[in-house]
Every structure is written in structure tokens, then in C-alpha cells.
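Reviewing the structure listed below.
Omission of a single protein chain aside, the complex is shown with its protein chains in their original locations.
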Amino acid sequence: MQAMTRRSFLKAGAATTATLAITKNLKMDFNVYAQDAKSAELIKIPSLCNGCSTYCGVWAYVKNGRLWKIEGNEVHMKSRGHLCARGHGIAQNVYNPGRITQPMKRVDNKNNFKPISWEEAFQEIGEKMQDIVEEYGGDKMVWACHGGKETYAKQFMDVIGSSTYITHYTTCFTAKTNIWSNMAGGMFYADFDNAKLMLFVGRNYAGGILPAAMKRITAAKEKGSKIIVVDPRFCELATIADEWIPIRPGTDLAFFLGLAHTLITEGLYNKEFVEEYVYGFDEFWMHNKDFDAEKAAAICGIGADKIREIARLLGENAPNAFLEPGYHGLAAHYQNSNEIMMMNVIINALIGNFWKKGGIFPAATSSLGAPEPTYYGPIAPEGVRADGAGVAGQYPLVEPSRGIPQRIPDMIEKGKARIVFFYSYNPLRSAPEPEYQKKIKNADLVVSIPYDWNETSYYTADYILPENHYLERAESPKVVNGHIYWPAAQIAARFKALQASDDSLALLDILKGITTAYGIENLYGYTVEEEMEAALAPLGISVKELQEKGCIELRPTVLPKEEGLSFNTFTKKIEFSIGAWRKEGYLGVPTWVPPLVVPREKNEFRLIHGKQPWHSHIMTTNNPYLMAITAEKNGTFMWMNSSRADELGIREGDLVTITSDIATKQINVHVTEGLHPECVWLPSTYGTFSEKLKLGYDKGINYNDFIPARVDEKTGHVMGQECIVTITKG
Amino acid sequence: MPNYVMFIDQDKCTGCNACRIACQTQWGLPPEMNYNFLIEQERGKYPNVERLIIPMQCQHCDNPPCLTVCPTGATYKRDDGIVLVDPKKCIGCKYCMIACPYNVRIINEQGVPEKCRFCAEYVTNGETPACVSTCMNDVRVFGDLDDPNSPLHDLLKEHELMQMREDLKTRPRIYYAQSKRG
Partner (left out) sequence: MEIRKYKVSFNTIIYLLLIAFAVAGAINKYFISGDHAFGISPEVPWGMLISGYVFFAVAATGTGFISSLGHVFGIKKFQALSKQALLASTVLLITAFGVLAVELSNPFKLVYLLITPNFTSPIFWMGFFYGLYLFLLFVELFFTIKDNHKMITRTAYVALAVKLLAVTNLGFVFSYSATRNFWHGYYYPIYMAVSAVVAGAAVLLIIHYLTKKGSGKFLIQISPETELAKSLSHILAASLVVFALMQAVNVGLSLNSANLAVAQAAKALISGPIAMSFWTMEVVIGIIIPLLILFITKFSSPKMAFGAGVLTMIGLFYSRLDFIFAGLVVPLQTTDSVTKSIYTVNVYSPTWSEWALIFGAFGFVLLVFDFVLSKFSLDA
């Protein structure tokens, strides 16, 4: 490590003191630091990256109590020794000036806060909660979070009788998980290593990055695997693809129906597999036998010959081929997203690639132990979900475990939600229609547990309880699996690499404080170290061993198999027709559903979005390193096809006004050949509007500004790309 | 004495910029200062599009023009071929930046035009440069050309190679795979 200079030292110091409160440990003398850094021992601590939902295994290198760098864990199946830019950036967020350094209490409606002590914060929140629960019942509490990151809140909610645990999933990918669970009994993941043909539709592994996936995809390509990318945008994955096929956005369903039709009519599909493992094939075929490649071509803009060619490639290479199950790209974007996801299951089933080398596999799993319960007090009866997820007459088909986060202001207005907790979640920026989301502040009590001054905390929270940086805490081990095929599950955990540099706490300690103040004794009667031991005990792994290795791989349990396949559905088969849907009066099989809206005028475009490879959705825009890349690359620009730009007289870098039904904003344009003419593309990252996040504030715009907070009636997603905008120069 | 070279397969790069920031943290650089970067260029006409991405950094020339022009010998070449700057001797005349054909030097806070160091102190200890190890697509491969077991040998043989500005006879230690894109 190069010696730190005085100026960069001062910068780091100024950065941390720029926030309201005084930092304790960072205010050190430069000479003392420089001297210590020379002689200090280098410590290597394992953790799990917090830059996106992939949670790559990382090694944190710490010198003299200060983070030097992170590297990818070589065993961890998501990182395999590598990391992406946002991973490196998020680690350096320990020293980010946007951090909240101690608990805050709102003092007025103008977003002014005053620092308070943790004891005061816990006491006041506990008392307010008691009053509200006493008057209106415990089911009026909502816990909204990113999802998948914590396991503590449900215990608290169980005690007070709330069932409204909401994740961000409907704003992201809920159609996928819902449909796969209904049709195939769970998620399946692609085996890149052995595939001869990889078809990616609306999935950009080089933008929404999973390092090990890219490592394996590029390695497979070197061995001769063919990569086809279907995407309205020439995405980063298209850079290395054998073929990029731009598709008219919103019509992927037609493309899939055309593929299926060709597979079936040309006899390319795996009849034995379908006979043995598919339920509802005839029903599917009955409704779709007229939807041929020509019909698909007329809708999606990909030539009928090309559709047939891809279908044949799938058939020829089956079962060592897959249509990648996708992620955010299509699974929450269109009126027909549900059907798109159904067709994804169906096409993979038609080529019979389940449990086949180069096909798709379920995740390997393992179970961890848990500490003995420490609370034996009364438990309130479970309340009704405030968001209506899984509730008859409301959103019966939405998985209650996911919830519906985009309509929290409605729940508040109707009195179904009075206490709202946000844990590491920022719907004001990550859910549609921020002006609507701002009404969250009307709840009786809003508590946000963020890391930085995010919009939700700044505009709506009554109390902000800062969580520490992920490198500043240990966490109970997690089973590592999913996203991509790997035969064995792994176990990994976060270990504490750094002392908290300010007055922030881990979630466990925050919840201990709140529940105790609320009057629940000993709900979390264990330390995180005890939790770790209890979790690992059934596996015969010691905490020390896990800390030394960072990630431990268990025995392989998911391997290719030829027969005896069983799916976790009612019929034990892949169900082309969803029973739950039929029960609700819907058709069980997918058929063509047009997109909700279509651009028609010369200056109308569909607004689509996606991840830039060096940013996560919204949460990295205050990072100086990542924003430096944005500055160099003009990363905030909106992409527009060159022929459309020509028509409107727009040139590279020109400022344009973009208007939807609910918002008008201005942004510069990047004119490109790599985008379908019918749409404009925005990186999903920018548009920070919390004034306290100075680096990201007012840089760029966000697609959520332009879309209303809608709920798909089946899987609850937001239809994030059903949005027409008009664009005028200037 | 090792003979360090780097192989870059530019067609494998998808532009994630991890190399840039991994290097920045490795060397404790401020956000606005970077030793490597990606040159990106879009080619073709919709829908036949290609994106050229070229990872750039100090080429560690065997005949470094920056070393030739450095008046005080602050820029020097180690026996293993790595070109470094001795900040103690650097007067900050920036002549190296004028002479370098690759635009890869950047002035640091001490006024020294610094650049990629091939992670010199680390590779001597057997470690891999940060830009190499963090890359998910294995775009870069670093090694000792004189080591018969290095995977570099096969890679350099398998690929059609090119070097930056061969016309200037700088003899870079970075070999690029010739791009197969337009």
C-alpha cells in the first residue's frame, strides 16, 4: 500500500466529519497514522459484500484499524476470487461522507433532525409503539426491507401480531420467483460450464454482475459455447456474445411463443421429457398452436427465420442448452411479465434440460442451526397482511413472503399501517412514483434503519437508527446457493473486520434495544457469536474454521440426473398450466398478452432501464470512486437510438426534456447504435434526491420518477417498463 | 530474474471497471486518480453493433520513451522489466507525460506523474496485480515470460497478438490479443 498522503488523509477525515455528528475514531493525527501504518500488521478478515443481492464472498484487508482493500473469496461460488467495481466501491463506503453517524430524531417537517442517544431513541420508539399497538393492534406494524438480508424482525413481529413483512421483490423480479415456484416447484439455475448454447433474454450478467457467472460464461465461450443475447439494448453481455438480437421492448412473450411453436411444430422438442415430466402441455398447445414464428416476428421485430433458427439451435444443442431464467430484466416490467416467465419455464421444459449438463438445476441447499429460543412470553395472534399479499379478494396470487412494497402510503391512508420500519430499504428512490411514496411520512411512526442518508430516511422517518457498515459487524452464517448452478451448497459469514467508526450499531443490537424498550424481555437472548456457533453446530464446522477460510463448500448434492426427476408441485411435474391461477378464474397457461402501453408519436418512446456495470440500483450513487467512473463515462446520460435522435435533431450530449404522465425531467442524451429505436434507456442508478447525499445529489434521473406505483394483479410487480415518455430537445 | 509481461484479451472485457477501482484501492489512490482505464468505442450501425473495449495502463515498455526523457533518472526500469518512478528524484517536469504515447500517467498529490506499477512490490512477493486478480472475465494474465510453466506461453502462442503503437518501437511488455471485432 502506498503511503497515504496528508491531503488524502485530510480528505478522508473531512469526509467523515462532514456529517452532523462528530466521529470518534477517525479523528487521528496524520503523523501518528502514517507511522503506525508502516509497522502495522496486515489482517485479512472474511466477509460478504453488500453491493448487491449477490453477496459475494470477500476478504477485507485491514491495516492499523483501517480498511485497505477487499478481494474476492476464491472458494465462494458467486465471486470465485473476483469482484466487480461496485463491490470495491461499497467497501470503501466505510469512509463515505453520506453515512449517518448516530441516531437521529426528526424535529420538524422540513427534514431537520437532531442527534439523540441510542437509549433515548429506543425508549421513545418503544413507548410510541406501545401506545399505537394498544390502541390499534400489533398488526398495524409493517416491516419493509430489501429482503434476504436479515432474520430477526419476524420474531418481533410474531410477538406483537404483525404479518406484514415486505420485501422489495415486486419492484424487481417477483414474477420470476412466483411463476417458477408455481410451475416447477422452485427456481432453477443455469449450468454455464457445460452449455453448448446459452440464450440470454433480458438478462445482462455483465451489468447486473455476478463475477463467477461471468467467469464461467467467458470460459465456456472459449471452449466453444455459443452465446445469444436478446435485449433491446446492446448490453455489456452482448459485447462478448456471438450474436446480439435487438427485440422490440415489451414483446419478449411473442418471441418466446414463436420459439415454442417452432420447437413443437418442427418436432425439435423432447417428447419423452414432456410426456414424463410435464403437466398441461395439451392445454398450452391448444391455446397457442396458431402463434407461429411469423406471428411472433410481426410483433417482436425479430425475423421469423431468425426465430426458427434460434429454436433449431436450442433443439440441436438440447439438453446442453438453456434459456437463462432471467432476473430483474423482464420479471417486473410488463403487463405480460408473468406470461414471459411462464414461457421461460416452458421453453426450458420443451428442450428437456432440467438436471442436464449445460441445462438448468435447482440450488443445492443445507440447513443451519439456530440458537435456543430465549423468549417464552405471550404471543399475539397473527394479524392480516396490510398489503393484501396472498389475501383472498385482494392479491391472492402474490406470495405473502414477498409482500407488495410499492403501495405503503395506501396502507397508511386506510389505517392498515401505522408503524412502518424500513430496514436497509429505500422505497422513495427504489419504488415507483417518489412523490406518492413521500406520503409514507403520514404514518404514526416511521423508523428507518439505513446506512446512509437515503431518501426514505430523510423525507419520511421520525427516527433514523444507523446500521453499521457490513465490514463493521459479524453476522450469523448464511447458506450460499442460487443465482447460478453449483452442485454443492456453501457456508459463509460476515466477520467483523473494522471497529465501528462512529455511533452505528448492528441490526441485532438495534432490535434488542427496541424490543426491550417496548417491554419484550429477552427476545434475542444471544450474542451474534453464540448465534454463529449454533448455526454451524449441525454441520460440524467451527466458527474459527469458517473465519480462516471465509467460505466452506459442503458435499455436492445437486448433480446431473437422467431419470426420477421430481418437481415440488402438486403433480410432481412441471405444470404448464398453473392451478392457482385457474382457481382464481384465470387461464392457467400463457397466451399472447400485449404490452399495456405502446409509443406511437414521433417523439414518444418506451422508457426502459438497466444496471450499469459499476453501479448497483440507487445505493451506490454517493460513492466517490464509482461516481468518478460515471463522470468519465458520462454515465448519467440517457441512451437513444441514432436514427430516432436524428429525426428529433438530437446530438450526443444534448439536453432533452423527458415527460411521462406523472413527471417531467431533463437529462443529456447518449446517441447510440446499440438500442432499439422504439425505446430510450436509463441507467437505473441515478437521481439521488436526498440533499445529504452530496456526491450523488441531483446527478441524473431515475426511471422510478416516471412510472406510477402500479400493482400487477397476479404477482404484484410494478410493470416498471410500461411507461411512454415524450422527449423534446432542450 | 523474472521477465514480467502481461497478456490482455481485450475481446473478453465487458467494461465493468473493477480493474480500475481495485487498482485505486491497492495503491490508496483518491477517486479522481486512476492508473488504468477502459477505452470504449461503439462500432457499426444498428442492429449490427459491436463494442470495442481496450483496457489501458502503463505498457512497461522495454524501450520506454518516458525513461529516455526523464532529466533526473526518476523514471527507471527494474531488471525484471517493470518501469517505475522514484518520487524522491522527480522534479515534476511532466516530460514523461509528453513522451508517453499511451496517455497513462497521472500527476499524484506529490506532483509526481505516477502510473501503473505492475504492482511491483506485490508481484515480487508472488502476488498477482490487483487488476488481474479482480477481473471476473480473466481479461488480463500476468506472469514471467521466462517461467516455462507460466500459462502465458500458451496464450501468447494461441492468439494473434498486437501491441500499442508498434511503430514507435517502444516494445511494450503488454501484449494484446488482436481484436476480432470490426
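Just so it is clear, A and B label the chains in written order, and each chain counts residues from 1 on its own.
Simple rule for what comes next: contacts are C-beta pairs under 8 Å (C-beta built on N, C-alpha and C of every residue); 3 or more make two chains touch, one makes a residue touch a chain.
Being a predicted model, the structure only gives us computed values, none of them experimental.
Q: Any idea which of B:A74, B:C116 or B:L152 touches the chain not displayed?
A: B:A74
Q: Of the listed residues B:P65, B:P129 or B:G143, which contacts the missing chain in the full complex?
A: If we include the chain that is not displayed, B:P65 is the one touching it.
Q: May I ask which residue of B:C16, B:L29, B:C100 or B:L152 touches the chain that does not appear here?
A: B:C100
Q: In the full complex, which residues of chain B touch the absent chain?
A: 37, 39, 41, 52, 54, 56, 65, 68-74, 88-95, 97-103, 105-107, 109-113, 162, 164-165, 168
Everything that follows uses one rule, which is that only the chains that are shown with their structure count from here on.
Q: Hey, how far is the Cα centre of chain A from the one of chain B, in Å?
A: One centre to the other, that is 34 Å.
Q: Where on chain B is chain A touching in the complex?
A: So the residues of chain B in touch with chain A come to 11-18, 20-22, 24-32, 34, 37, 40, 42, 44-47, 49-51, 53, 108-110, 130, 133-138.
Q: Quick check: in the complex, which residue numbers of chain A touch chain B?
A: Against chain B, the touching part of chain A is residues 1-5, 7-8, 11, 68-72, 80-85, 87-89, 91-92, 206, 209, 211-212, 214-215, 218-219, 234, 236-240, 244-246, 613-614, 624-629, 632-633, 641-643, 672-675, 677.
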